[in-house]
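A single protein chain has been omitted; all remaining protein chains appear in their positions.
Residue numbering begins at 1 within each chain, and the chains themselves are lettered A, B and C in the order written.
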Amino acid sequence: MNPANYIVLSAVLFSIGAIGVLVRRNAIVVFMCVELMLNAANLAFVAFARMNGNLDGQVVAFFVMVVAAAEVVVGLAIIVQIFRTRRSASIDEPNLLKY
Amino acid sequence: MSAPAFGMHLADVVPFNLPSIDYRLIAPILILMGAGLLSVLVEAFIPRRGRRPVQLIVVFVALLAAFAMVLAAAGSRAVTAEGSIAIDGPGLLLQGTLLLVALLAAMLMAERMVDPSGDAFAPRASTLPGSEDERQFTQRGYLQTEIWPLFCFSVSGMLLFVVSNDLLIMFVALEIMSLPLYLLAGMARRRRLLSQEAAMKYFLLGALSSAFFLYGSALLYGFSGSIDLPVIADQITAKPSQSWLLMIGAAFVLIGLLFKVGAVPFHQWVPDVYQGSPTPVTGFMAATVKIAAFGALLRVLYVALGGLQWDWAPMLWIIAILTMVVGSVIAITQTDIKRMLAYSSIAQAGFILVGVVAATREGLASALFYLIAYAFTTIGAFAVIAMARDSSGEATHLSRWAGLGRKSPIVATAFTIFMLALAGIPLTSGFIAKFSVFTAAIAAGDTWLVIVAVLASLVAAFFYLRVVVLMFFAEPGPETATVAVPSVFTTVALAAGATVTVVLGVVPQPVLEMVANADVFIR
Amino acid sequence: MEQIMPATGAFSLIWVLIALPLAGAAVLLLGGRMTNKWGPYLGVLTVVGSAALGVVMLLQMMGLPAEDRSIQQVAYRWVFADGLSVDMAFRLDQLSMVFVLLITIVGSLIHVYSLGYMEHDPDRRKFFGYLNLFVAAMLLLVLANNYLLLYVGWEGVGLASYLLIGFWQVKPSAAAAAKKAFIINRVGDVGLGLAIMVMFVTFGSVTFADVFGQASAASEGTLTAIGLLLLLAACGKSAQFPLQAWLLDAMEGPTPVSALIHAATMVTAGVYLIVRSNAIFDRAVWAATAVVVVGLITVFMGAIIGSAKDDIKKSLAGSTMSQIGYMITAAGLGPIGYVFAIFHLLTHGVFKAGLFLGAGSVMHGMNDGVNMRRYGALRKVMVITTITFFIGYLAIIGIPPFAGFWSKDEIIHAAFEKGPVIGALLILGAGITGFYMSRMVAMTFFGKARWEDDVHPHESKAVMTIPLIILAIGSTVLGMALLFWGHIEEWLEPVTGIATAPSPLSTAATIGISLAFVIVGASIGWIMYLRREVPITAPRGSLLTRAARRDLYGDDVNEVLVVRPSYWLSRVLVWFDRAWVDGFVNGIAAFVGGFSGRLRRYQSGFARSYALSMVGGAVLVVLALLLVRLS
Partner (left out) sequence: MNVYTPILVLGILAFGFALFSVTLAGFTGPKRYNRAKLAAYECGIEPTPQPVGGGRFAIKYYLTAMLFIVFDIEIVFLYPWAVAFDQLALFGLIEMVLFIIAVLVVYAYVWRRRGLEWD
């Protein structure tokens, strides 16, 4: 199978993620969409590693997974805290800071 | 199958050499990471009463030791850790500045005299705002000491960010720098709803921007077959043909960095986050993140994408103009001083971009100087903001600053110095910085850009001076904030900020020489 | 290339000239309340000290041969990077010498006067602090040996002026005036800033010596650009058309400030800048022509505004604009005029300071009233003020042998050497000067008392009248002294160069004609405002009805030819000033403010809309990169 298809797939995933960030209201879902974008990048890295014939891309994928996990932890901590305060995980609701 | 099979043993694919790592050169980074771990252990095993002094010792010793290592490495030019880390003039200069500014920021964070109930941080970030738990913790005088490991990790990420020579290390450094900051932003003792909101916005938008950065890295890797910045540069010259991968990849990587810098249209997090975060943290990130992000941006532009200069220059031109204009113009109608300084920092980013766009050695040197000048001025300004208080905490509304000059002339004078510097009035660091950036840009042929920049600084001068006038000309009323008497920590930070701001304006010579000697990235 | 001597003897103390008032300002501004008592006296002492030092330097300089009079002192290397080298260095030559004396001596007198004038102000200490700061910055401006340092002084005087105009911040009008002055001055500063950058890029240096030395090598286009930018800077600082509007409003500041900053010294910085940059303007014909045009326009604008205002300070401010217009015109004439521009600048600095302080003395006695329609007959109660003001009046309209006569006449003569039209216009301007100054004196000191009920005018204290007397003596003798004893032309010649050209009119004829115009203008003023009662409120009826109402006198021809058009013109100008210039400034402020208010709405507080702008920005960045690539 042509590895270029994986690149297309990753681009599609990235776009879905980006659109999800824009249209979803639940902070957890928005956050998962960001994770989807990171994983799209991971997919691209691995596919390019295959196309370029070296392993750098796979190494990157490992690191990205770990970084993404750390990001999940930090993000969940923040979202949980907001949820406990406001009893809602909507990202439109905290809207005190503006203009 | 022509590509190597994945199932094969790694050693069959790559002839294996042990990586060579010059530990002396990366010692500053390692010291701070070690300090971070140590500080986690302190949190785990030292009883509550003893934590704060021990943490402070760990942090200050680590910062000073790291700074000593940076000094010891001065003049080195080497690529180490298998090409992932480039220690060179700009890198070392920015590392040194970062460490000094972080030292001042640490002093602001350690301050516990200005707030009657402790320091600027919530005693327990996990308690609900307004809850009984929170009240009790406050009453018992608990202090949050978990900020210190976060601080150490963040600084280590910044140190790594400015010397990273491949996209992976850059991404990891970006995250090490940012993740602790997201948490720190949400830890304010007072106005906790604002603080939590700031943390969430910072986090979500920051994560989005790092996703862009990462996807851009993937595309650049696809284009060049490598994540090393110099190799990417070689591939750009080797394959001059149009490539969608290259252009989109470069764009995405730049977007990730421009977000951290606070450039328009990726700037909207800045005002909200600056306003909501605890003031010492705002000062810390306003000063250091700007340095680190510009360091990385300059490295990417000059080392990896140098061959594309004719492609990115017009784009950065427009972004620089937008950044300067939007930042200066919106700042005029702000009524909250932290928010005003946030827009000011956006405008300042625009001015630095003017030097970046020049893409010459003078441009690089002037941008470095600007960063140094800006960082010290900013940290000083936030030190003052942390001190101006009323019964509900910090008095950040501008009306509260009316007549402050009569109540506490010395602090108001210091703030005036910072405002004049940000406005670029002569005999302050800001003037030399603006002058050198603008001359570099004119020399590079960007005359129109400089004209816009000068006009924008004209607009900007207006709102900086408005604060000065407000402080000195209005009569103090019952609404006027009182300036808390700080401990030696804030005093030192404030004095250092003011001194550097004036000294860089009156005798900038040594620092100008330093940046002039550090105006080439290693490749 | 000119020869520059190292600083020896008293010259090694050049830096002290600046450091003294600067130290005074630092002590006063940072010292807090404990300096309230003795602070003002310290402020006076530092400036007097600088003045004394200046005199010593003058004596030493006079002992030197003419070619050794350009002295340079390098304090230290200020900026040095990437081929840009700028020293913190001072240059004392014949030009800066006369400025140092003007600033410190007039400054000292005004400081002393302020001791009386500001006696009851609770913020006296701060006032003297700002005033000292101004003197220091102004001295830095004229002593700098390079443009960058000059810019430091330039910004410094602007800042001090801003602080002092808004000194009575409680008055909203003062705050607005300070804002207006600031905004317009910044426009001029942009010109200077850009000029310096262009110089640096063209010449690789910004010191006077290097720039002037290499000016001949640069293309005329570049020099013209630099010249026009410098002109823009001069217009801002010296209140020349089209950046003149701030000066009238600046009169909201305390009167000593108007005298020192907005009459004698700061507003003449533009003239200094152009004369100092003579090497550039000599080679940029178009820029020099623009200077003359700007100067001429302002001569008339100022004069007409001076004729129209009932506020004594604003009327004087209009006169200042007009007189600086003379200087700017002279500076634009080239080597023919540089010397006389400076000559007039010096005499004007003295007599206008005297006039302003006189006006201040009047206001002091009139409960700070400024409306001349409520003055009248003050000669009976303010004898010293009346006499000194009258001497200043004779000096400004140019009656021999008072100071203004010599300097203004030299300018008119030089203008005729350049072109008869310029000369003729300047003579006409002199006539209008005679008119409005006579009007002012007549309305203030003569005629009937039209005082408000609770006003009891009295002569001011000695601390205020003594400076008035000294300035009046200066207004009398300075012209002759500089011309016949000081040989101002020879003195300045090494710096500015000098040239003469044949004039279509003989010297005697020029003097005769201009005197005739002045006397006619003055007579009209006296007649109009003495023979008839001055109405307490300004007449509002249309010109036609008033003309119909009024009896015709013998000199109505003159009135129709000169006064009526100028009155009408003044209305147009006042309207222009209100509707256009103010409108422009306020409009810009409103526009930026409104734009700002509009823009900040986009900061909606919704994280998702921020994300949208990021993603949108990302798309645009990608498109921009691809477009550049593909195009």
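The definition used in the following text is that a contact is a pair of C-beta atoms (placed from the backbone, for glycine too) under 8 Å apart; a residue touches a chain by one contact, two chains touch by 3 or more.
Note that the coordinates shown come from a computational prediction; the quantities given were computed from them, not determined experimentally.
Hidden chain, full complex: it touches shown chains A, B.
Looking at B:Val40, B:Leu245 or B:Val492, the residue that reaches the missing chain in the full complex is B:Val40. Take chain A: the residues that touch the chain left off the picture are 59, 62, 65-66, 69-70, 72-73, 76-77, 80, 83-84. Touching residues on chain B toward the chain that is not drawn are 7, 9-11, 16, 18-19, 37, 40-41, 43-45.
In this text, only the chains that are shown with their structure count from here on.
Shared contact partners of chain A and chain C, listed by label, are B.
If you average the CA atoms of chain A and of chain B, the two centres end up 24 Å from each other. Multi-chain contact residues of chain C, defined as those touching 2 or more other chains: 600, 603, 605, 607, 611, 615. Contacts with at least two other chains are made by residues 18, 21, 30, 91, 95-98 of chain A.
If you check the complex, the residues on chain A that touch chain C are 18, 21-23, 25, 30, 91-92, 95-99.
Taken together, the chain A residues at the contact with chain B in this complex read 7, 10, 14, 17-18, 21, 27, 30-31, 34, 37-38, 40-42, 44-45, 47-48, 50-57, 59-60, 63-64, 67, 70-71, 74-75, 77-79, 81-82, 84-85, 91, 94-98.
By the touch criterion stated above, chain B contacts chain C in their complex at residues 200-201, 204-205, 208-209, 212, 242, 244, 247-248, 250-252, 254-255, 259, 264-266, 268-269, 271-272, 310-312, 314-315, 318-319, 326, 329-334, 361-362, 365-366, 369, 409-410, 413, 425-427, 431-432, 435-436, 438-440, 442-443, 450-451, 454-455, 458-459, 461-462, 465, 469, 473-475, 506-509, 512-513, 515-516, 519.
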